[in-house]
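All protein chains of the complex are present and in place, except for one that has been dropped.
Up next, subunit A:
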């Protein structure tokens, strides 16, 4: 778990109670169930470290219930429970992750397994073989590649920054879609670019919110400070110890120091403690396309991860005289190599230790950061810390501004915040609702949020009909809806819009005509044909755009509407106008009747 930041992680979906620090989200979208991330909690050593998968289904098999699992990146709090889930609980469906994640994830899992089983001696834990088997179920995806999980479900990965291979995923069923961001970073750093997404307008954006209430300063200042401190110490002839976790920020710091050494022509050696890292660096070298612009552009001349100044560390080097910089694991100075080196160097005020991340309470790292100068080591030894202690935070999560920026880019209809503290999320939620006028949710652990979408339903239309209908009237305008005439056929779960004739043909029905007739009484003492003439003139005067005709048999047609006049059988002064129209002309017909009902103007005669 390289990126244990100083916030506790929230867990949504299959998690019981107040679990913190792992990601595992269940999304049901249009009948499809997708599990997003399968993280584990580092704080527990018992069953609670893994999500409670029985929550998903009590007695059925997981494979039947879940359509797919998506892993956003290789940090253990996002993928740590995967072998347990797939091999021990039992899941045989597809697991999706990006290529770098697929490459690096097993290394971390294996490392984690070794620590838990071999060192702590735990049983009932997944084995190496299980990790291998689990990885066989993984389908690797490329950025922006649309993967068809089944006929309806498709997923697509977007670049997320954060760590090598981190991705955001768009999950789409029909026209409903969800974007899950995983962890992401909106500001580029020395080895990775910024997260990017297109205007995909998902129904729901599930965003992490680790730094919901923080707006961070420019990275440059921090980098400069870091480099300056290292440089000064080295120039003084001191040694610099940088405790790091093996993956993620360590590579960034390496690149930072490497380029600085190159730029400033420095000669002091830089060492990196071996093991896990070498393998990881190998993958960093391979996945150049996932890194930032500078590394991508210069790799033709030189792959930046083929470090010129950074060499493998050997235990004996710690006693060498002269300046040096050493990256050593673990990052909190609680055990292992970093602690050994720290003990050797702590006594000299020329030396320096730089803590690049947060330290958990109780570790040596936390003690020296809080200003303790005398440490009690094992065996009642007192270690006096004379070396300088520096703190330098390099975090790769999006801050409040970054989150807002991503929302602006994607334009979702709803936002759901996870992976953060409730109080902080509350603030961000309020801001999001205020600025974007979209609904924002922040469910607690184990809580289910239901979002109602307003799906648009696609209808097939024949090209002939479409052309015919668009030809009527002016140019099509995007902004205005357009009225179309046709018959909607719902058959076999599909919708088609066809012309009435075709619909009749398909259904094998004969065409029926539906006519409306209406009688309008008009007070007019004149002869019938005179009345008809008056009506004709009146209509002609008003309906200029329509073809109004006076037929020789004494009737009037307006387009296809027929008007006939007869004298009333009882009252000769009253004329009865018979208006008849088909149901297609309903609009015009009803308009005509209402017009005639108003009576004829007096002046026409």
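We adopt the following convention: contacts are C-beta pairs under 8 Å (C-beta built on N, C-alpha and C of every residue); 3 or more make two chains touch, one makes a residue touch a chain; residues count from 1.
Operating definition for what follows: contacts and distances are computed from a predicted model.
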item	value
Omitted chain, identified by the protein name its UniProt record gives, among "Integrator complex subunit 4", "Translation initiation factor eIF2B subunit beta", "Large ribosomal subunit protein bL19m" or "aldehyde dehydrogenase (NAD(+))"	"Integrator complex subunit 4"
Chain not shown: contacting residue from A:57, A:259, A:453 or A:582	A:259
Residue among A:48, A:99 or A:401 touching the omitted chain	A:401
Residue in contact with the excluded chain [from A:63, A:409, A:453 or A:499]	A:409
Selected residue (touches chain absent from view) among A:183, A:208 or A:223	A:223
Residue of A:44, A:427, A:495 or A:583 in touch with the missing chain, whole complex considered	A:427
Interface with the unshown chain - residue positions in subunit A	187-188, 190, 193-194, 196-199, 213-225, 227-229, 231, 259, 262-265, 292-294, 355, 369-371, 388-391, 400-401, 404-405, 408-409, 424, 427, 430-431, 435, 475-479
